[in-house]
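Got a structure for you, written out below as structure tokens; questions coming shortly.
Note that one protein chain is taken out, while the other chains of the complex remain in position.
Chain nomenclature is as follows: A and B, assigned in order of appearance, with residue numbering initiated at 1 for each chain independently.
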Amino acid sequence: MDLSWMAWTTPTAIFFAVILCLILSMCVWEWISPGGQPRRGILRFETTRGDRLFVTLLGSAFINLAWLALVGPNLWWALAVCIVFGVLVFVFV
Amino acid sequence: MMNLLSTRHAARQRSYAWMVLVAYIVFLMLPLYWLLMMSFKTNQEILSTFSLWPQEFTLQNYVTILSDSSWYSGYINSMMYVVMNTLISLAVALPAAYAFSRYRFLGDKHLFFWLLTNRMAPPAVFVLPFFQLYSAFGLIDTHIAVALAHCLFNVPLAVWILEGFMSSVPREIDETAYIDGYSFPRFFTKIFTPLIAPGIGVAAFFCFMFSWVELLIARTLTVTDAKPISAIMTRTVSASGLDWGVLAAAGMLTVIPGALVIYFVRNHIAKGFALGRV
Partner (left out) sequence: MKSWNNKAWFLVLPVLLLVAFSAIIPLMTVVNYSVQDSFGNNEFYWVGLEWFKEVLESERFHNALMRNLLFSAIILLIEIPLGIAIALAMPRRGWGVSVCLVLMALPLLIPWNVVGTIWQVFARVDIGLLGYTLTQLGFDYNYTQDVVDAWITLIVMDVWHWTSLVVLLCYSGLVSIPQAYYQAARIDGASRWAVFRYIQLPKMRRVLVIAVLLRFMDSFMIYTEPFVVTGGGPGNATTFLSIDLVQMAIGQFDLGPAAAMSLIYFLIILLVSWVFYTVMTQQDADSAPGRGQP
């Protein structure tokens, strides 16, 4: 089977691998110490760990897009913002 | 509702209700009426005079279309992939909906939302990769390719609808059956499936509907052997130029299968809607 049409590149492969690892590690974390009942954070809706990961990823996508549109093409700083955002989401939401 | 309010008040509300309903249905029927009437007119009449019904009634437009053999195959192709898609969607959605309605498991809510996101992906986004993917598997221009591609938005919908119906079946029924010594597959096919038959009908109806009306993906994945009827229609029409009568007749012929399906399932659907706490 020829898969060359998928046009893989190293960066995109790394990108998907990272997302896969994140999901797997969430499963492992849940397996080792269950997160229990959903809780209510500053956004006034119930979230579990998985919801928080989803909010982090979706938010990160938009942070990166906004950075690209408003600041410039160097996204390493946007990545730093995303990590801070992710930590905040996991602690407060 | 009648016993809800005083009789006079209720009667007046009923008549308002009827007026709203009739107005809406007239609004729905007008464009279809116009299409039907145009299909019985000659092209000269359509272009020269404006009349609410045909002055000289003709079936020539239908003869023109039906003498073209590619039309039969278009119908058969559409039917084949729609039926395949409905069967595949239901077969995989039934156990999944049961799992969602009866159990909690790791990541269940996220999985459910992920399924829904696939309904949200605009087909326009996937057109090219779909073509490449199914080419790689040698499935281009086969019915199964279109059926599988349509699963992308039909399976999530089927799971969603069936989950609603299954949740309305009391859990005690499952437990009693297991105590009586039923195995899971036997319980599922012998007891549970008949209980939610109206739900399966509603889900099948929606799968049929969304697969039948979709054109962009179906047209992309087919060349000649599995070409759907609605794509053949556009081709026939563009070949014959601006022949409005033929265009209207072609449109009418694609409306008929849908109308037949609704007519045959109408009681089932009404019952399904009445029973299900969708």
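Throughout what follows, a residue touches a chain if its C-beta (ideal position, glycine included) is under 8 Å from a C-beta of that chain, and two chains touch if they have at least 3 such contacts.
Keep in mind it's a predicted model, so treat the numbers as computed, not measured.
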| item | value |
| --- | --- |
| Which of A:29, A:45 or A:77 contacts the chain that the document leaves out | A:45 |
| Positions on chain B contacted by the hidden chain, ascending | 1, 3-5, 13, 16-18, 20-21, 24-25, 27-32, 34-35, 38, 46-47, 50, 52, 88, 91-93, 95-96, 98-100, 102-106, 108, 111, 113, 115-130, 132-133, 148-149, 151-152, 155-156, 159-160, 164, 209, 212-216, 228-230, 233-234, 244, 247-248, 251, 254-255, 257-259, 261-263, 266-267, 269-270, 273-274, 276-278 |
| Missing-chain contacts mapped onto chain A | 4-9, 11-12, 15-16, 37, 45-46, 54, 58, 61-62, 65, 68-69, 73, 75 |
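Rule of thumb we're sticking to: only the chains that are shown with their structure count from here on.
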| item | value |
| --- | --- |
| Residues of chain B touching chain A in the complex | 106-107, 109-110, 113, 132, 135-137 |
| Residues of chain A defined as touching chain B within the complex | 1-3, 5-6, 27, 30-31, 48, 50-51, 54 |
